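Left out: one protein chain. Kept in place: all the others.
Letters A and B name the chains as they come in the text, with residue numbers starting at 1 for each one.
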Amino acid sequence: MSSDLRHNWLVRGVAAVGECGLFFVAVAGAVPKSLRYWRELCRQIWFVGAMSLVIVMTCGLFVGMVLALQLYFTLSIFGGTAALGTVVALSLFRELGPVVTALLVAGRAGTAVTAEIGLMRATDQLDAISMMAVDPLAYVASPRFLAGVIAMPLLACVFNAMGIFGGHLVGVTWLGLDNGTFWGNMTSTVDLYRDILDGLYKSIVFGGVVSLIAVFQGYTAPPTSEGVAYSTTRTVVFSSIVVLAFDFVMTAFMT
Amino acid sequence: MHAAGIPVLRRDTFTGDICMNPRPSYAIGTGLFILLGFAALAYLATQTTSVANVGHGSTYEINARFSNIGQLKEGAPVKIAGVRIGYVESIRLEPQRMDALVTMAIDRHYEDIPDDSSAAIFTSGLLGDQYVGVQPGGSPEFLKNGDEMVLTQSAMRLEDLIGKFLVNGSPKGGGSAAPPSSAPPASGNP
Partner (left out) sequence: MIHPSDAPAPLVQVRGLRTRLGGKVIFDGLDLEVARGSVTAVMGPSGTGKTTLLRHLTGQLRPAAGSVRVDGREVAGLSRRGLFELRERIGFLFQNSALLTDFSVFENVAFPLRQHTRLPEELLRDIVLTKLQAVGLRGAANLMPSELSGGMARRVALARAIVFDPMLILYDEPFVGLDPIALNQVLRLIRTLNQTLGITSILVAHELAAIRQVADRIYLIAGGRLVAEGAPDELAHRDSPWTRQFFGGEADGPVPFHYPAPDYARQLGLAGRRP
């Protein structure tokens, strides 16, 4: 490979994707071994999941509220305000819940994971773990990856529940929609498998994507303060892009 | 063993390990988080989906035939005067008569529906979902499990409405204002 080809951004981009893919294989391969470190997994779920609850719940509430407000005025043009509950629920379950949760988690937990692993690399902690005959892939990378896969769908569920609550708050309590209509229309249209479970599959995939990118960026961060800072930024940028792209592809396949 | 400065051994409540330095127990937080997540999932699954319509006490079945059910789906609500009394359990095509047989599950709380009541398919709002509205009759006899409502009114089709409007110059041939009990199956073939 000639040197100018190697510095081509396209080639470097493809190489980075390939590296990330190989890293995914390595991390996934280390998952069985990492189950020994369940305490570390537990700590990471706590960190990725429980620590994100406040932001996810707050955002879920507001997204539900603004969704109800916007849709109410749009639906009232067609005289279809009775469908408010249905529309709010479907938008949340199928689209906004998984996507917004993934973006929030990428910003809150993904960056922290990248910075943490990047600094572990910079301060030789990864080498030290390896020198103590513990596989850093199994001890550091896999638990964080698994924690993302486990925590993300749960967070999305909490987000959805809060969104429904917020939508109900605005639609019924504030705008005076009939309570029975709100729930009745929702329950008659929303389907457990087609809507809720499809959203859940999405957020499981997003959880894997976001935590894989965060761990990968941390692992490959140059061991300098500047390198870690750049990698942290890249985690957010890449996670957002990949989540939205995957969302489109998965939606296209699911409907 | 317990020299000054060395903390006394303590047993970790959750892992059973003895630790020098009881760290904040992540087990509690993680457990609570997972429970909360599954609680939210259970809430969504049971309260916002069609699952919410199932298993609400005991029900009995009533049939009704419609020549056209429009967009009516299984699980759609059945209402009297706007109050939900049950849901659509199944929709089948009756091969001999080529019309739709809609089986509705009605809550046992509402057993006193006169047997000359009529059923109509309405749309909530202009674009909303469709539901079955029951207009009570005046008969002293009540509908029983497996009975059929004779008087029905099919779903309003927007195309038919527009067609009638163009022919007659006014929408008097149909419309939601017409009382369903007065009209036999009103799906006029064009």
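By definition in this document, a contact is a pair of C-beta atoms (placed from the backbone, for glycine too) under 8 Å apart; a residue touches a chain by one contact, two chains touch by 3 or more.
Since the structure is predicted, the reported quantities are computational estimates derived from the model, not experimental observations.
Asker: Taking the full complex into account, find the residue in A:35, A:131 or A:249 that is in contact with the omitted chain.
Answerer: Spelled out, the listed residue whose C-beta touches the missing chain is A:131.
Asker: Determine which one of A:8, A:70 or A:123 touches the chain that has been left out.
Answerer: A:123
Asker: Which chain A residues would touch the chain omitted from the figure, given the whole complex?
Answerer: Those residues of chain A that touch the unshown chain are 119-120, 123-125, 127-135.
To be clear about the criterion, only the chains that are shown with their structure count from here on.
Asker: Show me the residue ranges of chain A that touch chain B in the complex, using the header's touch definition.
Answerer: Touch list, chain A to chain B: 39, 42-43, 45-46, 49-50, 53, 75, 78-83, 86, 89, 93, 150-151, 153-155, 157-158, 160-161, 164, 180-181, 183-192, 195-196, 200.
Asker: Help me check something: in the complex, which residues belonging to chain B touch chain A?
Answerer: It comes out as residues 15, 26-27, 29-30, 32-34, 36-38, 40-41, 43-45, 47-53, 73, 75-77, 83-84, 87, 124-129, 131.
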